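Just passing along the structure, written as structure tokens.
Apart from one protein chain that is not included, each protein chain of the complex appears where it belongs.
For chain A:
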């Protein structure tokens, strides 16, 4: 049932356990993130999805096991080196009051800058490219506080893109967006994966969106991986019931042909 990645992925974990205080949140997780794929993590609230992303991006020190990035244990890199290879857009990001879009996105260039260095042409190119890719270029002089939720979310993604990391992890990037903006954002992410040579991982709540956009699904419950694989393989009524305790039927999405979960 599981996909067995025959080559070492850029990013994989090996029996990773993560604690929050004295509680173990993630247990013994071995997971390989397919290179240049769009991996989506699903699972009920509080099952440890965010914690796993934080562990994979060395924001939480593992209590057991290791995370490997580009052939080395992630803690063997300097924080700057990791930040040039792997980006994370957490749920908790906050924009300073009154900051403008251009300036906020330019903070994504932090891993490339030294304490007293000046703004380089390379930084400028990366920021403009990130704004362009997220269609936020015309918002460049707007204050972030004055943007709509959809625009603001695209600006945060632009910040993560400006970091120019080959691997990008996104924690619930579509939360708080209306359906049209969710689809727009997911199309943007798929586009980035296809044209940008990037490896993407996102936590999504909408199962049907996950099935439509992901080429690899990781389903978590109670801090463990219940199953993983392509949507067509693993989205079955029995799996969904095991994962969410929800009885449902799975039909074929009339538009994309991917599984469509319909609750009973």
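Simple rule for what comes next: a contact is a pair of C-beta atoms (placed from the backbone, for glycine too) under 8 Å apart; a residue touches a chain by one contact, two chains touch by 3 or more; residues count from 1.
Here is the rule we go by: contacts and distances are computed from a predicted model.
The chain not displayed here is annotated in its UniProt record as "Iron complex transport system permease protein", chosen from "Iron complex transport system permease protein", "Carbon-monoxide dehydrogenase small subunit", "D-amino-acid oxidase" or "ABC transporter".
Residue-wise, the contact with the chain that is not shown comes from A:102, picked out of A:102, A:173, A:231 or A:259. Which of A:148, A:197, A:238 or A:256 touches the hidden chain is settled by the complete complex: it is A:197. Within the full complex, the residue among A:82, A:189 or A:225 touching the omitted chain is A:82. Interface note for the absent chain: among A:47, A:67, A:127 or A:188, the touching residue is A:127. Between the chain not shown and the residues A:113, A:142 or A:181, the one that touches is A:113. Although one chain is not shown, part of chain A still touches it, namely residues 10, 54, 57-59, 70-71, 78-80, 82-84, 86-90, 92-100, 102-103, 105-108, 110-111, 113, 115-116, 119, 123-129, 131-133, 137, 140-141, 163-166, 195-198.
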